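The other protein chains are all here in position, but one chain of the complex has been omitted.
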Amino acid sequence: MHTGDELAPTAGTITIECRFFARYAEALGRDVLPLELPQPATVADAVRELRSASPLADVLPERPLAAVNREHAPLEGRLAHGDELAFLPPLAGG
Amino acid sequence: MHTGDELAPTAGTITIECRFFARYAEALGRDVLPLELPQPATVADAVRELRSASPLADVLPERPLAAVNREHAPLEGRLAHGDELAFLPPLAGG
Amino acid sequence: MGYCTHEPIDVERLLAAVADGERGGTVAFVGSVRGGAEDGPVAAIDYSGYEEMLTEEFDRIIVEARERWPDVAFAAQHRLGRIPLGEPSIAIVAAAPHRSEAFEACRQVIEEAKRRLPVWKKELFEDGGTRWRER
Partner (left out) sequence: MGYCTHEPIDVERLLAAVADGERGGTVAFVGSVRGGAEDGPVAAIDYSGYEEMLTEEFDRIIVEARERWPDVAFAAQHRLGRIPLGEPSIAIVAAAPHRSEAFEACRQVIEEAKRRLPVWKKELFEDGGTRWRER
């Protein structure tokens, strides 16, 4: 997703929208957080950046389950400007 | 089942009730037939006796599926006075 | 609720019969009347059964399954009489604490039912003809 003019990047960076669910959202007190990252960026880069400051360091594990644009994504998955990066606590559906 | 006073046996014989279903009953034009057999008697003996005269010779195979007292029974299954012996065309349930 | 019915099968009611707070996985098999005869379009199938034996045999099948899977609850019905195309003729429901048991138990019961229940099908063609369907 490369829409979202409201997220115009500064040179050499991208802005993504991080989403948090269930236990993560509850512990964090919010469920959306914009994040700016230097290019190129992966899911793992976003995790490192988020965990560099509390309270996210206490909430998000080092290797969380993640989805990019509503599809399961590995930590090495590349991020693009405007992506929706969701962090998923251990699934318990069904 | 050894009830059924109405089927009192003559000496050394038993009387059973034969039941026919589906294709067998249709071809035979009836669904019940009493049968007297010399003791001891098996399902196979009943089949032989029934097939000794038409129209049953044309309807009943030599080795039909059978049930004695509402339970699947092998051809060697022993028959007792008053038993209900059912002949089952190939099953097609479900 | 008897194993044998001459009315349409109410699957929701069978599901409700086995539902409780401890059995989280329920598997239902529903067998429906299929067309597909070579002799022309089938309008319905007339199911006939040896009803007294059908009831006893279905009970034996479920008792056997319960011996193998003691935690599983079962509900089952076979419909007899004239059944229109697409409507259920048989339904088996197995509810278990874990879904793998529910799948296995439901599968065993339908396989045994197909193999053992004294039921016969007569195809009723749209042109008024009939034919015994034997598998």
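Some points to look at:
By letter and in written order, the chains are A, B and C; residue numbering begins at 1 in each of them.
Basically, contacts are C-beta pairs under 8 Å (C-beta built on N, C-alpha and C of every residue); 3 or more make two chains touch, one makes a residue touch a chain.
These numbers come from a predicted model, not from an experiment.
Considering the entire complex, the omitted chain makes contact with A, C. Within the complete assembly, residues 19, 21-23, 67, 70-72, 86, 88-94 of chain A touch the chain that is not shown. Residues touching the missing chain, restricted to chain C, are 11-12, 15, 19-36, 85-86, 97, 99, 102-103, 106-107, 110 (touch as defined at the top).
The definition used in the following text is that only the chains that are shown with their structure count from here on.
Centre-to-centre spacing of chain A and chain B amounts to 76 Å, using the average Cα coordinate of each chain.
Per-chain CA centroids place chain B at a distance of 27 Å from chain C.
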